[in-house]
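Got a structure for you, written out below as structure tokens; questions coming shortly.
Removed from the display is one protein chain of the complex; every other protein chain stays in position.
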Amino acid sequence: MTTESTTESSSPFTGGLDAHLPGLRALYEDLHAHPELSLQETRTAGIVAARLRAQGGWEVTEGVGGTGVVGVLRNGDGPVVLLRADMDGLPVLEATGLPYASVARATDRDGNDVPVMHACGHDMHVTCLLGAAAQLVAHRDAWRGTALAVFQPAEETGEGARDMLADGFAERFPRPEVCLGQHVGPFPTGIAVTRSGAVMAASDSFRVRLFGRGGHGSTPESTVDPVVMAAALVLRLQTVVSREVGASQAAVVTVGALHAGTKENIIPDEAELKLNIRSVDESVRERVLAAVRRIVKAEAEASGAPKEPEITSLGTFPVTVNSAEATEVTVGALRGALGEQAVVTLPHPLNGSEDFGLFGDALGVPSVFWHFGGAAPEAFAGVDLDAVATRGLPAEIPVNHSPLYAPLPEPTIELGVRSLLGAAGAWLGRAE
Amino acid sequence: MTTESTTESSSPFTGGLDAHLPGLRALYEDLHAHPELSLQETRTAGIVAARLRAQGGWEVTEGVGGTGVVGVLRNGDGPVVLLRADMDGLPVLEATGLPYASVARATDRDGNDVPVMHACGHDMHVTCLLGAAAQLVAHRDAWRGTALAVFQPAEETGEGARDMLADGFAERFPRPEVCLGQHVGPFPTGIAVTRSGAVMAASDSFRVRLFGRGGHGSTPESTVDPVVMAAALVLRLQTVVSREVGASQAAVVTVGALHAGTKENIIPDEAELKLNIRSVDESVRERVLAAVRRIVKAEAEASGAPKEPEITSLGTFPVTVNSAEATEVTVGALRGALGEQAVVTLPHPLNGSEDFGLFGDALGVPSVFWHFGGAAPEAFAGVDLDAVATRGLPAEIPVNHSPLYAPLPEPTIELGVRSLLGAAGAWLGRAE
Amino acid sequence: MTTESTTESSSPFTGGLDAHLPGLRALYEDLHAHPELSLQETRTAGIVAARLRAQGGWEVTEGVGGTGVVGVLRNGDGPVVLLRADMDGLPVLEATGLPYASVARATDRDGNDVPVMHACGHDMHVTCLLGAAAQLVAHRDAWRGTALAVFQPAEETGEGARDMLADGFAERFPRPEVCLGQHVGPFPTGIAVTRSGAVMAASDSFRVRLFGRGGHGSTPESTVDPVVMAAALVLRLQTVVSREVGASQAAVVTVGALHAGTKENIIPDEAELKLNIRSVDESVRERVLAAVRRIVKAEAEASGAPKEPEITSLGTFPVTVNSAEATEVTVGALRGALGEQAVVTLPHPLNGSEDFGLFGDALGVPSVFWHFGGAAPEAFAGVDLDAVATRGLPAEIPVNHSPLYAPLPEPTIELGVRSLLGAAGAWLGRAE
Partner (left out) sequence: MTTESTTESSSPFTGGLDAHLPGLRALYEDLHAHPELSLQETRTAGIVAARLRAQGGWEVTEGVGGTGVVGVLRNGDGPVVLLRADMDGLPVLEATGLPYASVARATDRDGNDVPVMHACGHDMHVTCLLGAAAQLVAHRDAWRGTALAVFQPAEETGEGARDMLADGFAERFPRPEVCLGQHVGPFPTGIAVTRSGAVMAASDSFRVRLFGRGGHGSTPESTVDPVVMAAALVLRLQTVVSREVGASQAAVVTVGALHAGTKENIIPDEAELKLNIRSVDESVRERVLAAVRRIVKAEAEASGAPKEPEITSLGTFPVTVNSAEATEVTVGALRGALGEQAVVTLPHPLNGSEDFGLFGDALGVPSVFWHFGGAAPEAFAGVDLDAVATRGLPAEIPVNHSPLYAPLPEPTIELGVRSLLGAAGAWLGRAE
């Protein structure tokens, strides 16, 4: 699949898009250079609200569930379609070397000063939805119904969708027929990938505090060394996936952060780990969670820890499920927008997680979520795309959350806008 | 051994000390409540200089090797004796619950905001040396010669003695006959411990940076996980002492700090460890250092690391060696000051490290270093003191560098002053 | 699915089977009680040959590829159908407690005396194929063509099919239209499971010798301890699946055997491990094999091994692939034989391995391989069979190769015979 094919395809409402692309690119670079941590997306939300208002037609509500922004574009009788983009960045130190790379820092909720980067592409999501929003306004005469543009905070922490829903979302805004969302990813530009049923994994995150007994580095016999305890724990946790999960069962146990001690010659009192667990089947999930808890407890006992470890939830994402019929409709529309061969059906769920599904669940309406490619197609030379799901990406392609992750602005922005418009077009009423 | 015995013993120059003890205790509590990181000891140095000046007689030089303070008390012809105290605190969060516990924080050289605590008792050292200094002034008619009171910064980082020496110490101050120093420790109050020959261990500290390849926590197959690499390294390093060092050889390998990652679902790019290695024999030291380097390299290879680990020295302490004859003289004097049974000869070196020995080495004069007890004797009920060296301390006694470490001000201050005066008295000339 | 449904279904050639079941059960118990190691199946082969001869009609060839037996039943013009059963047992100490449990022992090729058990159900395979062979003879008037009954040795070691083929199989026996094979497994009796495409995994086995330097257990510093080296290797190998294989990629790395040392106080010179690796995709297989080699090498380096480890292949099984069209035909026939709901389509390959596929590959004809259940349906109460593939079996159900594994003779024998006859019947010509 190459991007040329997109020029052959026809999306609705895309007329005049070309002229807006330079502006969207500038917007994208600005957002990329100014990422904000989850629940701190005030600058981004301000830009979103201002842009929607400037487009005209949108009823804009700010501060929904914290920093969320909802635009409602009423355009006559017809279906209501929800389009969602997430806005938050990540505490990652950007290493892309791009001219518009972020040098931002922020204070996280633990009070630490951390770097911030749009390492997951939410800047692209915001840009594409603002671009699509403008086209919906510009082509208002071509469709009927109501568009809901939802700019959600705090997707990374699993809080944003929940917070917006808890803030009266269902009562305050029109009830949609369908919820549509997209995510940029390490696929070739021009490609969209999705599947019916489970499309993204469940995610369970924990903070584990291991308690030892500190002392001087030269007298370990007077201490219970939490660094050794943590190391033994991390290695033992590898056996959950290698020994307790079947080859055909999907699960990942990642220790994303491990912190203990300050000085080389002081054995600290404790160690802190942050764990993330992925699964796509509830019984596998339960087994993995039980195994993790069992191992955490036993490794502390092996060390003779003076106190049981503390395990605190850092959030849970459900499995993201695409409704079968709605997916069929939407995939057809994406094929129309991107080209017949451009939409790849995944053989199994992607392993990332999302809180997008909470909207459809809470509103009782179908959801469809897809990924679209942001990586140079050349990087995939000789790669069998159907095999990527089985074999993984070529090692040199940076993935989401990497300090090197950055989608190509061109043609990704254009394709993201076309995808949203294509998908929305399949659901909105056509004006006669 | 109990503290009662000290009343029976006789130190020189201690007349009138009782009246000063409340003031010394207030000074100690003030120093304890205001610890400063290595090379940042400006408040402490200011207090030291002001107190010496207020005592009269001392020529006070500030800013020696940064924040070092040197007092010279010339008192006629006679031997020159150097008495040394170190001044710096540690980045430890105090947990003693004492009324004068530290709540101080400071910015370390990596720019991090850290807690600070006098977790190693240097506040006690400063207090005792200032107390002894006052007694030397008060009893000036009883001795002849020159006293050098050296208040050294940055012992914890192994920089202070070196910096003071590099700042012209040998040229700027009188050359001593002997260098004397003491350290408070987790022994019963009333006891001093030392030995001829190696009395404290060599120490080698390193920062190790392990390089992986970051990515999303759900796709470890696209990454090289530095957290797992670090965990495997920490566990493998345990085998250096357990398998490559003989039962009768002394060595410790401690990973005092391990830091990697920020978020649970982002696999970071690298991990950082801080190691400290103790040894008392050069060939064992070399074998251990070689083994550590070998294992660091191999564990990175086992992970398929994209880049070799970086190993940077964080400082080296030599073995602290007590000169045989000078130790005999000084131990005799300590017995006189503390009681005949109060001085315990160590069967082997203590495992901590010191840069005190650099003064004697650089000046070409003998050194004597001893430890004195600061813990409640009751805590040692039923403990065979001679066996402590072999069997270690009772587990409930906090050791230096612990967040719970705090010597009893009474009678430790008095005993520390008496020890210094006793030892110095053995070397200074007596006035006829 | 329960076994009752089988009474409703109709297999061809099964008339009169009931009368033979007691005899087949006695045969099964006898085979179970007398298992033989791979390439030592002389008793079993003798029984097979004698029984085929006794049935009449079979041309029996013994000693094909060692202990293999091939029966050819020519029954007029028509298709040739190959039915294969494997005959070897395993070096497992039986723990079923059955009246006919094995107490057999044998000398393996390393010269060790080992227990032997039919822990993989090959006794069931032999029994069912002999039972089906008798029915084919008895119902000779109902079909046309040629039946090939292949009793293969040494499936467990991956040598048997290769040896039979190397022994001129293609030239010596009629060329079949299709190769059919079955395996009993821990599914409920009455159920068959299979899929089109990859149905069983590739398997790569290795012996790894790690070299240390032996010595007295009290002086590890004079040795390089291969036990610690092996332990570190086993733990590190867990990270291959946990970190280098994606959640949706199938791979297993098992260390099935680890041997080092004889006495507690002698550190041995070396350790030996036996590894088995499963995968169903070639690029995943290559990555895993490379990672295993990398880790073996690096862990030896971490230990300072005096010599590089030795890695020797112990055999390779290819992926077992079911031909699409042939599978459709055969599954239809199995549904006819066992009941419409009795045949479950697997969502992904089973993780075991087989050398059955070598026949079809070498002969250039399609293959179909299925598993049939041998476990009490009650054990699966409340278990969603469709979910077994994702979630694994209930923990209390013994699986193949377990010391506790034993299919229920009733009704498993009957169902295995019916399955073979049903599948064969779909390919053989019908007599008019």
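Odds and ends about this structure:
Each chain carries a letter (A, B and C) given by its place in the written order, and its residues are counted from 1.
The rule is short, and it goes like this: a residue touches a chain if its C-beta (ideal position, glycine included) is under 8 Å from a C-beta of that chain, and two chains touch if they have at least 3 such contacts.
Note that the structure is predicted; figures quoted are calculated from it, not measured.
For the chain missing from the display, the contacting residue among B:Glu29, B:Asp108, B:Asp167 or B:Asp281 is B:Asp281, taking the whole complex into account. Residue A:Ala302 is the one among A:Ala26, A:Ala50, A:Ala166 or A:Ala302 that touches the chain missing from this view. Checked against the full complex, the one of C:Asp269, C:Glu310 or C:Asp361 touching the unshown chain is C:Asp269. Checked against the hidden chain, the listed residues B:Thr61, B:Thr96, B:Ser196 or B:Gln238 yield one contact partner: B:Gln238.
Within the set C:Val252, C:Ala291, C:Val319 or C:Leu428, the residue that contacts the chain not displayed is C:Val252. Contact between chain C and the absent chain runs through residues 90-92, 95, 108, 114, 119, 156, 201, 203, 205-207, 213-222, 225, 227-228, 230-235, 238, 252, 254-269, 271, 274-276, 278, 314, 351-353, 392-393, 395, 397-403. By the touch definition given at the top, chain B reaches the unshown chain through residues 201, 235, 237-243, 246-253, 278, 280-281, 283-284, 347-349, 351, 387, 389-392. Residues touching the missing chain, restricted to chain A, are 218-223, 225, 228, 232, 235-236, 239, 242-247, 249, 291, 294-295, 297-299, 301-304 (touch as defined at the top).
By our rule, only the chains that are shown with their structure count from here on.
When every chain is represented by the mean of its C-alpha atoms, the one lying closest to the mean of all protein C-alpha atoms is A. Mean C-alpha positions place chain B and chain C at a centre distance of 66 Å. Once the centre of each chain is set as its mean CA position, chain A and chain C turn out to be 43 Å apart. In terms of their C-alpha centroids, the spacing between chain A and chain B amounts to 50 Å. Taken residue by residue, chain C touches two or more other chains at 235, 239, 242-243, 246-247, 249, whereas all remaining positions touch fewer.
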